[in-house]
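Omission of a single protein chain aside, the complex is shown with its protein chains in their original locations.
Labels run A and B following the written order; every chain starts at residue 1.
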């Protein structure tokens, strides 16, 4: 018997169903539920659950998580910009460490939710998932529905490299907190580490006898200079305007301080009406008004905008550190790709130049109903070792959550620029959470309907702010969305 | 015989042939149209036909050309000719889409479901088109409704039906599902088609003492050949390109089908920028389909001749 048939009995139907509705619907529902037997039943969850779990192994110094040494392990990797080889390599290490376990069952897909949805519903999810990509499963829902295992044991386990150090102490700042939703449990381990900001080509700027403009006035002057030579100042993925926040949000944070970004994340009333937001929006709008945005930008995909940028048609593009890998096919050899923090608007900015957005990417989760959750966490522990982290950085030119692991590596220009930007930022790393917490608000409403319209010149900053505030207020009130607050 | 409305020779367009003119001059009798109808229509008609042909052929040629270019060239100068034949694209696509591994599975699944779809679909359609019985309209709209609900919403319940019948990750399970999901379209179209067929022939057969099923298989099916072939072509295309169902129901590498490999190629361009591999893969997957159509197309033509004989 599945959930379908178990639910509609009056006792189980919960309080959401009005009596009148119950009577009205009973006929239709009865029709659905009566045949809910045998092979027609929709769901296997009734019989699944904890009984399927493998026995825990013995906790030893080498096996702090108590992994069952002969149990099978199943891993599903999102096969995107980072590929899957790094995971395969780490799985080999798992098998080397636990030779009695069968070969790790590895699969990779770009359709995470389509593939895994039935398994979550049936209570038979894999042991470790890289829940990423356009079809990632909503984390808030997974946490809210208690589908995830708490990763605290992993965080408290000794690191693979140094038994004196806990895993939590080897991570980059902010990564662990990102995995928390409310309270102490850690639900998500973000494995990659992304630097967001204003991306440019050092070579292109040198050709204009310039360096990266540290103030907004210099930025405008540089754009004017470029315009005379037929080069646009900025471009962005017009079809996905939610790339704009990658440089706009830290800009807002720099002008008005962290509190402004936190208020925005917390969906506080009038958070968007803060003067810092207005100043930042007006600065960006001026790029459009003065004709510094590449013509046609509102109709371009990320690939098209990046290609225009690598071809030297525009100087700057808001982006994340994956752009190096993604734009590699069209990047000229002497491009000298680099990233910088947003320019200073004026001397009254609350945070210094260098304030940047950096945060975790590639969210790894261990399902609560996984058969071998200890194995899943152990696999993560292996991935968070210095050797695996280096392997990742070498293969896909991205940093990991492991703090370090780049010494002795020859870094590409873009990766080095990212490391330098982080050094320069020091404490001043901001981490806006809208894109993890409220995907629809961030992408469709703020991004497409708000910023996209403004940068295409179809709405003024004031109109845009009012519109976005309206969306944020609606999201704050929406009972169908789970809400979060900065701790 | 020759038409009468065709305009005077001087303004006739290239699509028609000179020699017609003599026959046609003699045939001119009634119904001569106000001058220019044919001419204007000819220019217009042929113009539109040619323009549309260009519009559909060029993108395809472009895709073939693009499959020989480097990623850089595809993105930087999408409309230029390739600087050389980059055959490595094809090799990469062949391996990445697991073309060789999945080809046999695809043939089995698409072949099996195509035959099953046509047989079952035409049986149901024939009954719905030709027989009055209580519930006829209901069944018809039930099939029609299957076209109009998003498949993606049914995936989770379907997964459990399959799981409980032990049909997950099996080729025969996939065949059954493909047939079931092709039936709405097939039944819908063949019903319309059976209705257009003359009933006199079937009646004659029945009067001659043939049973209903005999009449169907020996008289009606051959007459419905052009319709069956077109529906067959489109089911072939649909099943060949179907990826939503196998993505969920068929996840083991041994039973995967081609479309799954192709979709991986198509989605990964967004993350990995392997455009050349994508175009090579899609051209590769396109060729068998195009070949199948050309073969079937001849059948449509011969179906036409068969129709003329009846």
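Note that in this section a residue touches a chain if its C-beta (ideal position, glycine included) is under 8 Å from a C-beta of that chain, and two chains touch if they have at least 3 such contacts.
Here is the rule we go by: contacts and distances are computed from a predicted model.
K.L.:
For the complex's missing chain, which UniProt name, "NADH-quinone oxidoreductase subunit N", "Nicotinate dehydrogenase subunit A", "Biotin-requiring enzyme" or "ABC transporter permease"?
P.N.:
UniProt protein name of the non-displayed chain: "ABC transporter permease".
K.L.:
Which residue, B:65, B:120 or B:221, contacts the hidden chain when the whole complex is considered?
P.N.:
Only one of B:65, B:120 or B:221 touches the chain omitted from view, namely B:120.
K.L.:
Pick out which of A:120, A:234, A:364 or A:484 touches the chain that's been left out of the picture.
P.N.:
Touching the chain that is not displayed is residue A:120.
K.L.:
Write down which of A:268, A:420 or A:444 is the residue touching the left-out chain.
P.N.:
A:444
K.L.:
Of A:157, A:308 or A:472, which residue touches the hidden chain?
P.N.:
Answer from the full complex: A:308 touches the omitted chain.
K.L.:
If I consider the whole complex, including the chain that's not displayed, which of B:73, B:171, B:205 or B:282 touches that chain?
P.N.:
Considering all chains, including the one not shown, the answer is B:282.
K.L.:
Going by the touch rule given at the top, which residues of chain B touch the chain that is not shown?
P.N.:
So the residues of chain B touching the unseen chain are 1-6, 14-17, 19-20, 23-24, 29-33, 37-38, 41, 45-46, 48-49, 52-53, 55-57, 59-60, 62-63, 77-79, 120-121, 123-124, 126-127, 131, 133, 139, 141-158, 161, 176-177, 179-181, 183-185, 187-189, 191-193, 195-200, 211-213, 216, 223, 226-227, 229-230, 233-234, 237, 241, 259, 262-263, 266, 269, 278, 282, 286, 289-290, 293-294, 297, 300, 303-304, 307-308, 310.
K.L.:
State which residues belonging to chain A touch the missing partner chain.
P.N.:
With respect to the unshown chain, the touching residues of chain A are 3-4, 7-8, 12-14, 16-18, 21-22, 25, 29, 32-33, 40, 42-43, 45, 113-114, 117, 120-123, 135, 137-138, 140-142, 145-147, 238-241, 294-301, 304, 308, 313, 439-440, 443-444, 447-449, 452-453, 456, 458, 480.
Just so we're on the same page, only the chains that are shown with their structure count from here on.
K.L.:
Could you work out how far the Cα centre of chain A sits from that of chain B, in whole Å?
P.N.:
For chain A versus chain B, the centre distance works out to 41 Å.
K.L.:
Across the complex, what residues on chain B touch chain A?
P.N.:
70-72, 75-76, 152, 155-157, 159-161, 163-165, 244, 247-248, 251, 263-264, 267-273, 275
K.L.:
Using the touch definition from the top, list the residues of chain A that touch chain B in their complex.
P.N.:
2, 38-44, 79-81, 83, 107, 109-111, 114-115, 117-118, 121-122, 133-134, 303-304, 307, 311, 325-330
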